[in-house]
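Everything on this sheet refers to the single structure shown next.
The complex appears here minus one protein chain, its other protein chains still in place.
Chain lettering (A, B and C) follows the sequence in which the chains are written, and residue indices restart at 1 in each chain.
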Amino acid sequence: MRNKNVQREAALTYQHHFVVRFSEVDMMGVAWHGSYVTYMEDGREQFGIHYAGLGYDDYFRTRYVAPVVNLNIDYKQSLKCGDHAIVEIRYIKSPAAKVIFDYTIYREKDMAVMATGTTTQVFLDPDGNLQYTCPDFYEEWKKRWLSE
Amino acid sequence: MRNKNVQREAALTYQHHFVVRFSEVDMMGVAWHGSYVTYMEDGREQFGIHYAGLGYDDYFRTRYVAPVVNLNIDYKQSLKCGDHAIVEIRYIKSPAAKVIFDYTIYREKDMAVMATGTTTQVFLDPDGNLQYTCPDFYEEWKKRWLSE
Amino acid sequence: MRNKNVQREAALTYQHHFVVRFSEVDMMGVAWHGSYVTYMEDGREQFGIHYAGLGYDDYFRTRYVAPVVNLNIDYKQSLKCGDHAIVEIRYIKSPAAKVIFDYTIYREKDMAVMATGTTTQVFLDPDGNLQYTCPDFYEEWKKRWLSE
Partner (left out) sequence: MRNKNVQREAALTYQHHFVVRFSEVDMMGVAWHGSYVTYMEDGREQFGIHYAGLGYDDYFRTRYVAPVVNLNIDYKQSLKCGDHAIVEIRYIKSPAAKVIFDYTIYREKDMAVMATGTTTQVFLDPDGNLQYTCPDFYEEWKKRWLSE
């Protein structure tokens, strides 16, 4: 079991800036804990656009889907309504046919860590079958962005 | 312009009970105004199941869609977290190729009116074309439920 | 009844840019109609920050709240996942103790109108009483931004 306080080595990283919406805040006046799932997904979307070839368009074109099979979030401090924040997303290499990202959510003004998280995705082919090897488009994406 | 304080005559009505979720409440401690859109949609779903033939399955089967083209909500009082409430949905007859519902949202304990609303939907065929006459499945649904 | 196809004269306007999130899209592949409530609220938040003195902080400081009492949205076309869009918010002068905004939501690439809307807000004092005259902080805001 890995020590969650030590960041795993990431092959690619991206930072997405956002502002906490009123509709994301709960009656305690802080971002509802479920809102962080959206923040992480927003980071993942922007990552896929920035490192071209892993965006929704690419999934639609190939008709593969990559559902999240594990979600883990550790909450440290609370974001407030209107807070400027950053979700940092880190691509973690895996030998398996999985897509693994680590996340850190920062409050922008002091870069305090609000939460850390991880998602794991697998691939389903157009018929919904779990894939044990990476689809071609993902192999190409890895060649493009991960080779040195 | 109709007097919004007088209920229009409804051909069919249905009442759906619900409880206000924590995640639907804003930092003022009351149901966020956008949550009422969901309450109204929940009522519409249950209406379509109760008066069989107008559920999501029927839309999927026929490949027609019925997007909301107008949404109007008047807010009277505020629901609180955990409140038991009722959305009453009323089907309003229309000569046009439209589906019109009126809604009243009540707090269950005293049946006080929290909000009233209206939605108007139109039909698009599987190619996305606006329909000026009602699709067959909707004509059949009307014959089944509205004739006396 | 005003002609909804003609824009009312606005005293102040602001444009907020956004991208349609995956979590905001429904199974038809387009932004869920309830998501537009959030887009309009996001525009309102940014308007209140841009024209300083009408942000959440100002409400918290004065302990007044301004609940939405009417929401109206006309949907014209559909935004898709990942679409870049703009919500234009227009402040409409009113002699009453109300805050009225008109909205137009554009798809950025062709500036096609996706939806138009209106919200009306009233003021409640810290004890929850409806106000028939504008609170001092709102009168000051109007003097600051609306006088010529």
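Descriptive notes on the structure:
Following the convention adopted for this analysis, contacts are C-beta pairs under 8 Å (C-beta built on N, C-alpha and C of every residue); 3 or more make two chains touch, one makes a residue touch a chain.
Quantities reported herein were computed from a predicted structural model and do not represent experimental measurements.
Checked against the full complex, the candidates B:21, B:63, B:76 or B:143 give a single residue touching the omitted chain, namely B:21.
Within the whole complex, the absent chain has one touching residue among A:23, A:38 or A:104, and that is A:38.
For chain A, the residues in touch with the chain missing from this view are 1, 28, 30, 33-34, 37-38, 41, 65, 67-76, 78. The chain not shown here touches chain B at positions 21-23, 38, 41-42, 45, 49, 55-57, 81-82. In the full complex, chain C makes contact with the omitted chain through residues 22-23, 25-29, 32, 34, 81.
Here is the rule we use: only the chains that are shown with their structure count from here on.
In terms of their C-alpha centroids, the spacing between chain B and chain C amounts to 24 Å.
Inter-chain centre distance (chain A to chain C, centres taken as mean C-alpha positions): 31 Å. Chain A and chain B have Cα centroids lying 35 Å from one another. Multi-chain contact residues of chain B (touching two or more other chains) are listed as 28, 34.
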